[in-house]
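Here the structure is laid out as structure tokens; the discussion comes afterwards.
Complex shown without one protein chain; remaining protein chains in place.
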Amino acid sequence: MLKQIEGSLGIAEAVALCRPGAICAYPISPQTHIVENLGKMVKTGQLQDCEFLNVESEFSAMSVSIGASAGGVRAYTATASQGLLFMTEGIYNAAGLGLPIVMTVASRAIGAPINIWNDHSDSLSQRDSGWLQLFCESNQDALDTHIMAFKIAEEVGLPVMVCMDGFVLTHAFERLDLPSQEQVDQFLPAYEPREFLDPKEPISMGAMVGPEAFTELRILQQRKMLKAIPIIERVTKEYREITGHHSGGLLDCYNCENADVKLIIMGSTVGTAKDAVDELKAQGINAGVISLKAFRPFPYDEIRAAIGDTKNVVIVERSFSYGARGILHPEVSRAMRGKDTNIYTAVCGLGGRAILGTTIKGIVKHCLDGKFCDELTWFDVDSKVINSYLKDAEGITLPEGPLPESVLLDTLQKVRA
Amino acid sequence: MLDAIKFYQTGSNTVGNRLLNPSMRAVQASSDRPNTLISGHRACQGCGEALGARYAIDAAMRATGGQLMIANATGCLEVFSTPYPESAWRLPWIHSLFGNAAAVGAGLAVAARVRAKKAGNANVPRVIAQGGDGGTTDIGFGPLSGMFERNDDVLYICYDNQAYMNTGVQRSSATPPAARTATTQLVGAEPGNDWGKGKNVPLIAMAHGIPYVATASVADLKDLEYKVEKAMSFHGARYIQILVPCPLGWGCASGSTVTVARLAMESGFYPIFEAEYGKITSVRKIRQKQPVLNFLKLQRRYAHLTGKKADPKVLARIQAMCDDNIKSFDLLGDEIPETVPVAVQALERSHQI
Amino acid sequence: MLQIRLHGRGGQGVVTAAEMLSLSAFLEGHFAQAFPSFGSERTGAPVVAYARIDDKEIRTHEPILEPNAVVVQDKTLLGAVDVFSGISPDGYAIINSAESAEVVVPELVKKLPAGHVLTVPATDFAMQKIGRPLPGAPMLAALAAATNVFALESVQKSFQTRYPGKVGDANAETAALAYEYIKNLMNGGNNA
Partner (left out) sequence: MMNKSFAATLDPATSLANKTGSWRTLRPVNVFKLPPCNKQCPAGENIQQWLYYAAEGDYEHAWRILTEENPFPACMGRVCYHTCEGKCNRGFLDESVGINSVERFLGDYAIEHKLSFRKPVRETGKKILIVGSGPAGLSAAYHLRRYGHSVHIVEMAGKPGGMMRYGIPVYRLPRAILDDEIARLTDMGITIECNHPVQDIVAEKKNGKYDAVILGLGAALSTNVNIPSGDTTHILHALDVLSEISSDSDVQIGRKVAVYGGGNTAVDVARSLRRLGAEPIIVYRRNRDRMPANEEEMDGAIEEGIQVKWLSTIAEADDKKLKIEKMKLNDQGWPEPTGEFEELAADSVVLAIGQNVDLSVCEKVEGLQTEKDAVVVDHENMMTTVPGIFAAGDMVKGDRTVTAAIGMGKHAARGVNAYLKGSVYKRPEKHEDARFEDMHPWYYTDAPKTVRPQLELARRSSTFDEVQHGLTEENAIFEARRCLSCGNCMECDNCYGVCPDNAVVKLGPGKGYEFNYDYCKGCGVCAQECPCGHIKMVPEKI
């Protein structure tokens, strides 16, 4: 059913269609509207056989979800940023216990300095938590991905984080096509937990495992992650067949045939980039967009196939790794091992700075003009702002325009000497 | 005639008593008790927590007809009961994290209700969350308070051994003053744990207005079992804090576990009481009053208070704390305190000023 | 694609207006998108919201820097914020004011085509019908009247959907007043 609604409400409706048994809420922007809507649905009775808990922290939100999931019902919660970090211990725990919890991360920057706006530093900080991490490029994609996430989580036996850009998607009011309850029920059968606490068959979950079996346990956990790749593909296929929605998947290519440069992007920037690429095409510039949906597990083979023989690839990232470089870069490099593809990282859109069509076009042109001299380049940098500080503090001035990391390194000459 | 004699040699002071009607004997006296925490666990010799856990959970099993699940905080109890590949538990049990047992318990309770409702089953399994004092009064305190405030249908049991024993005996907010721990050593001008610190979680729990709060001790099994069963008769958030001596951490003989716990009760060091909806409803009276010295001298964590070099002023201060407890909980009288007693920590702090 | 930027102050329903704008377009079968300038809004602070209307799927999520229309719900912003920044040369500007556009924004009137810069006493209408200074509905109605991209009925229906009952109806009445006011103005009538 078509509706013109806020993204958050769309997610809430989608989650409700999945018949969860427990929903936990702790308010942190920008995910609040999702749980607000779910709370209302439980209260009005729209969502039956489900309890909604207002908890005192994200740590408890995750913990209650762990308990509910271990108790044998579908558990859902949502978080972002500081909240995600506050529940980190529980996040790792849920994965280790193999509990198929689904959680929305309305991606947002991490403080200090406190910043409520979108980037990907929160979600990506959980890279090694053992959760599946699925990114969404639009609200329709996010809505559909949530429904698929329950099925994937339950089949794989691991929790799934659905990552959607905070505010940009969560607060956007858009046309959304909600599948019917019948369609969802057909797609997602009633929950049958793999294991749960039941007085009829008592088990002890969460044992202490020492060196004698820890490695093996981790190998099996990794195997589950790897198994998730074909499962995501299959589940996506099933879902698309039932709904006709072209959502989910491991990745999605746009305008990639014969592209001279391919951008790898996660999240809502993909839509902006598609428009930009279309505009470039009108100018005779051939750029493609690879929308990366599955960050964990990482689809190495699919990325390699998607890039193909294209010589230039730019990863557009809304985060990076301090003291290192882009977070996706090593993964893409691994995927392309043995090929002479030029892989660059463009970092932009941190802490809510808008990524505009012009940003994307600039990156494409920068690449095709051969201006990428380093692995990582910062785009949309306001050199006035940075220089106003650096000039006084260290007598250094940075140039205007895209900032390659080598420029930053050059400013350290004095320190080296 | 036999029933007319309300005198039974040891009464209910012992675990069982052949002279008592079987229904009046402790769950622990029954030869078919649940033994929810079974042999083969790796607790230290004389572990009070292992004892307290079996006492409490067995009683809860009886009260719920076996419809029971446990969420366990990280700590000794978890480590010694479930090291791969062996579990000592005989009921559904989960360990998640150190600080989240109350919240995991809340989640379990939700799941149990929802599943039962969906299945049209009126018999909803009940939930106990449990942990040590560190997991309860410190790191798990936020989730605990949240569980209380939401009145989640969870009984939280804190096995209080007054320090972080699992990590090697470090101080917690339940460590009493002057006690030695690895982080409050017997050195300096004021050896042992600082005075004027620590929190009284049972009274804090009462301030949440939850249906049931109680303290108990492994040295009074009947009282402990009664309280667990009573707690299970309520729905909503409940809290029981059980004093479980740790021979390792307290530095007492492994065989003295129950005796030390008894002296803590009988000296007024650890008041045993229960409260409903924030109001005290009963107080376990001291049977044979003991000077606190008798309690302290069995434990090396108080070695500095009992030897030749002992500072009588510090001993007097601990005795004063016990006397405060005796007074404010009326541990020797016939009354039940009308108002909520002031935490002994507060009395101690105010004495200082 | 029609890109609209709405300016106002926290509490005036700017974000709701953008959403209702998108809903109005949706009701007429368009693709539409609305989103606020994200922040921790507080009552009285300048607020911006955006809306896009198109006949194909709207993929971009960038903020609108070059609007086809600007809706200013609070005249006092004119001196404080560059509300007309990036406005396209054939764009529209609707300003909440009882005074004429020539008085309020003489420069802009000169810059944009005739009849593209309009004022409407939206707050007055709102006070009249709703009893509270919520100029969203009349402003949208004014935009509808000026651009003909969507109908008055859609504006009314969107508010009535969001606020079923008296509040929605009052908004609808206010919208009608504003719509008529602009139509009248554009027809050369003089309602002032």
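So that you can tell them apart, the chains are marked A, B and C in the order they are listed, and the count of residues begins at 1 in each.
As a convention for this text, a contact is a pair of C-beta atoms (placed from the backbone, for glycine too) under 8 Å apart; a residue touches a chain by one contact, two chains touch by 3 or more.
These numbers come from a predicted model, not from an experiment.
Enquirer: Using the contact definition given at the top, list the shown chains touched by the missing chain.
Expert: Checking the complete complex, the chain left out touches A, B.
Enquirer: Identify the residue among A:20, A:71, A:90 or A:206 that touches the chain left out of the display.
Expert: A:206
Enquirer: Which of B:28, B:175, B:241 or B:319 touches the chain that is not shown?
Expert: Looking across B:28, B:175, B:241 or B:319, the contact with the absent chain belongs to B:28.
Enquirer: Which is it among A:177, A:195 or A:260 that touches the chain not included here?
Expert: A:195
Enquirer: Of the residues B:151, B:256, B:282 or B:306, I need the one that contacts the missing chain.
Expert: Touching the chain that is not displayed is residue B:256.
Enquirer: Given the full complex, what residues of subunit B touch the hidden partner chain?
Expert: 1-2, 4-5, 7-11, 13-19, 25-26, 28-29, 31, 35, 37-43, 45-48, 50-51, 54, 81-82, 84-91, 221, 247, 253-259, 262, 287-288
Enquirer: For subunit A, which positions touch the chain that isn't shown here?
Expert: 96-98, 157, 193-196, 198, 201-207, 209, 213-214, 216-217, 220
Simple rule for what comes next: only the chains that are shown with their structure count from here on.
Enquirer: Rounded to the nearest whole Å, what is the centre-to-centre distance of subunit A and subunit B, using the mean of the C-alpha atoms as each centre?
Expert: 45
Enquirer: What whole-number Å value describes the gap between the mean CA coordinates of subunit B and subunit C?
Expert: About 65 Å, centre to centre.
Enquirer: For subunit B, what residues touch not just one other chain but two or more?
Expert: Counting only residues that touch two or more other chains, subunit B contributes none.
Enquirer: In their complex, what parts of subunit A are in touch with subunit C?
Expert: Touching subunit C: residues 2, 4, 6, 29-30, 116-118, 138, 165-169, 171-175, 268-272, 274-275, 352, 354-357 of subunit A.
Enquirer: Can you tell me which positions in subunit B touch subunit A when the two form their complex?
Expert: 66-69, 71-72, 78-79, 81-85, 87, 89-97, 99-100, 102-115, 117-118, 125, 142-143, 145-146, 149-150, 152
Enquirer: So in the complex, which bits of subunit A are touching subunit B?
Expert: 21-22, 24, 49-51, 53-57, 59-60, 62-73, 75, 89-90, 93, 97, 196-199, 202-210, 212-213
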